[in-house]
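Reviewing the structure listed below.
Apart from one protein chain that is not included, each protein chain of the complex appears where it belongs.
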Amino acid sequence: MDLGERIFALAEEIFPICRSITGDGVRETLRCLKRYIDLQVREVPTGTKVFDWTVPKEWNIRDAFVKNTQGERIIDIGSSNLHVLNYSTPIHGEMPLSDLKPHLFTLPEQPDLIPYRTSYYREAWGFCLSHNQLLQLPEGTYEVCIDSSLEDGHLTYGEFLCPGASEDEILLTAHVCHPSLANDNCSGLATLTYLARHLSAKNTRYTYRFLFAPGTIGAITWLARNEHKVGHIKHGLVVSCVGDGGGPTYKKSRRGDAPIDRAFCHVLRRIATTPNILDFSPYGYDERQFCSPGFDLPVGLFQRSQFGRFQEYHTSADDLAFIRPQHLASSYRMIAAVLHMLERDYRPVSANPKCEPQLGRRGLYEPVGGQTHTPDYTMALLWVANLADGRHSLLDMAERADLPFDLIVEVAQALRTKGLLTECGGRIING
Amino acid sequence: MDLGERIFALAEEIFPICRSITGDGVRETLRCLKRYIDLQVREVPTGTKVFDWTVPKEWNIRDAFVKNTQGERIIDIGSSNLHVLNYSTPIHGEMPLSDLKPHLFTLPEQPDLIPYRTSYYREAWGFCLSHNQLLQLPEGTYEVCIDSSLEDGHLTYGEFLCPGASEDEILLTAHVCHPSLANDNCSGLATLTYLARHLSAKNTRYTYRFLFAPGTIGAITWLARNEHKVGHIKHGLVVSCVGDGGGPTYKKSRRGDAPIDRAFCHVLRRIATTPNILDFSPYGYDERQFCSPGFDLPVGLFQRSQFGRFQEYHTSADDLAFIRPQHLASSYRMIAAVLHMLERDYRPVSANPKCEPQLGRRGLYEPVGGQTHTPDYTMALLWVANLADGRHSLLDMAERADLPFDLIVEVAQALRTKGLLTECGGRIING
Partner (left out) sequence: MDLGERIFALAEEIFPICRSITGDGVRETLRCLKRYIDLQVREVPTGTKVFDWTVPKEWNIRDAFVKNTQGERIIDIGSSNLHVLNYSTPIHGEMPLSDLKPHLFTLPEQPDLIPYRTSYYREAWGFCLSHNQLLQLPEGTYEVCIDSSLEDGHLTYGEFLCPGASEDEILLTAHVCHPSLANDNCSGLATLTYLARHLSAKNTRYTYRFLFAPGTIGAITWLARNEHKVGHIKHGLVVSCVGDGGGPTYKKSRRGDAPIDRAFCHVLRRIATTPNILDFSPYGYDERQFCSPGFDLPVGLFQRSQFGRFQEYHTSADDLAFIRPQHLASSYRMIAAVLHMLERDYRPVSANPKCEPQLGRRGLYEPVGGQTHTPDYTMALLWVANLADGRHSLLDMAERADLPFDLIVEVAQALRTKGLLTECGGRIING
């Protein structure tokens, strides 16, 4: 199996699990991922104060259905996790359709699809179904059962630290709370798991922290418990919806010009003709928490199609048929390319800042008649030598020279080999 | 009478008065305005040094005419104040047309109109008339009479202070030196008088200072006598030509990005499809003095049609027919909208800067199925919470979020009510 197929297979494996922001669905998902990476699973008790929030009661569900007068399960969690309003309180009883209807959620504009709905912080029960099914429900008495529990327990998240040469960290995170939605975000969980496994076998400059936590409350909980560590986070990325063929989409961090922002723009603009580069806005995924004013971390969001802008978003159409191995693989490669760029970026200092170094006698400059290097290679050499004043990163140079970052890295390495460049202080760019 | 009609009636009342930069015309005008607001009238003696300038002799005029050989008044101040060159020295005598002609001013390209001309700082006498009338003057001897006086006296201006909660001031000023020109600037005097009356009945955060002074020398005199007070001026506006239907035009202060500049741009861009926003230039009205390099105050200029760019400018066509009640009312509302914005602007600080506040449990966030707020309202809440770091004013937020300032104010108030925002230091934005 190629990489895309393997990522897809993992997404496929975790797709059926009925996740929520707490409960056994999260635990089961993390157990799956733990087979690939040495994930540390954390349990935080209900009632724990996390900034302005409180860890909620733990929700678990065993069964949920609506039966008609013939005793047939006309709505059944067994056919789709989405059928139950996520975080529904338990109920069991009979009621006429008129009492049931306020608890039924549909998408009148997409009448064949089951919506995905939640009610985490306001106790309620309900079912989601296609609008067409709703229209066909006959009057009568229905048996309604949601065999759920909402009790003191824990919030669960998984963390994987992949140490590098430096304590400076790159944070990569995907949410783990959506039930049976393939793109949003089994795709992200599977892609980051494979990326984590890949990086754990490498010697890296940065330390990589992977976080798989329920949306919003999970990120908030992690931040509350790790406030002392966030100073290490030099770059960060939220990943979701990376299995479809749209975009690529990158939403910048609140800072707007963090190195992660500039690196993603550089990579996506060279891969795609019209990448969807968005300014920060406080609506989206967990970048909302990392980019809150008290943290203001350099954390962006990577997606293929932009969330909320594709038809399948938060519906039963976001299924395994909607994501494709080749898109998962290309998303993986885009993220990996940005990480590879950050790994290699630094601010070189010329060992020979006064006048140009004599490249020719070091074999770096065209001798007469020889065409060993491309004109771009020669220009890259001259740019790096010229801008190696300790104030310009290699990415700055690539942008000013309008040359590929990889070429800039290549010539910087050639100049270092010849003793013409040194590094500025630590290698890490603090952005 | 509605507001526009009342402003128009005041403009109509002061239109016939023969104003100049000194003299009884100014005093009579200020007496009219004093019926609406408790104007303080200041008198500054001729010869007073005001920076590089000197308060000039006071000019008053009782009569002015040219009679033909039949003894008919063919030019008569009684029919238009514009007929006399403003600040003309006295003269009485007979002379042939050839001697009179160098003292006659016309507009050959607008042959039906009487021009408005002055000679404040160079002693001269003269008459203004239509070019067509000039062409028809027969040879002959003319009796010329200008019964004026140019003597030691005073320069007069009016000032009205409307105290607010803070000593920080917003300065609003219009010139009071033009005779019988309706748009330039009976319109400004009448509009600001009604605005002053309105504000004096309100509890405001800012102190408002209204200044009605002769152009150039009046502003210079005020600045010379109030140099110690200018530090209080946080925002300022010169108002002229606000009775026609053109524009709206806003000319920025010398700083170019003062809060008054940004507030006017925000308001006018939402009111008008193509507002006429001009960069500062040192030609115009009294913003020239307030924006001189030694003061560099944040004072802009508001107009409807841009001065010097409309045909009627500085001619007898700038009469009461040229201004309209509805335009006066809309100009009033534009200025009031900007003041209302400045009154409400401040830099909030989140009481909960780490991660998002939990809006849902405070009733600020959509519960499932409920649509109590518009999507813009929710986005505004998220933006304000995200940018409330003490560095962003509400206007900054409105601009970055691309949402109406009023909505930003509304959600900021909702967040304050819930204890989620505090103010940063004093409420006043010092620009």
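Chains: A and B, in written order; residue numbering restarts at 1 for each.
As a convention for this text, contacts are C-beta pairs under 8 Å (C-beta built on N, C-alpha and C of every residue); 3 or more make two chains touch, one makes a residue touch a chain.
As the structure is a prediction and not an experimental result, all values here were calculated from the model.
Shown as candidates are B:146, B:220 or B:317; the residue that touches the absent chain is B:220. Touch with the chain that is not drawn comes from one residue among A:100, A:186, A:385 or A:398, which is A:385. The residue from B:32, B:74, B:97 or B:124 that touches the chain not shown here is B:124. The missing chain lies against chain A, touching residues 350, 352-358, 360-361, 367-369, 379, 382-383, 385-389, 401. Within chain B, the residues in touch with the undisplayed chain are 50-53, 85, 105, 117-119, 121-122, 124, 126, 216, 219-220, 223-224, 227, 254, 281-283, 288-289, 291-296.
Here is the rule we go by: only the chains that are shown with their structure count from here on.
Centroids built from CA atoms put chain B at 55 Å from chain A.
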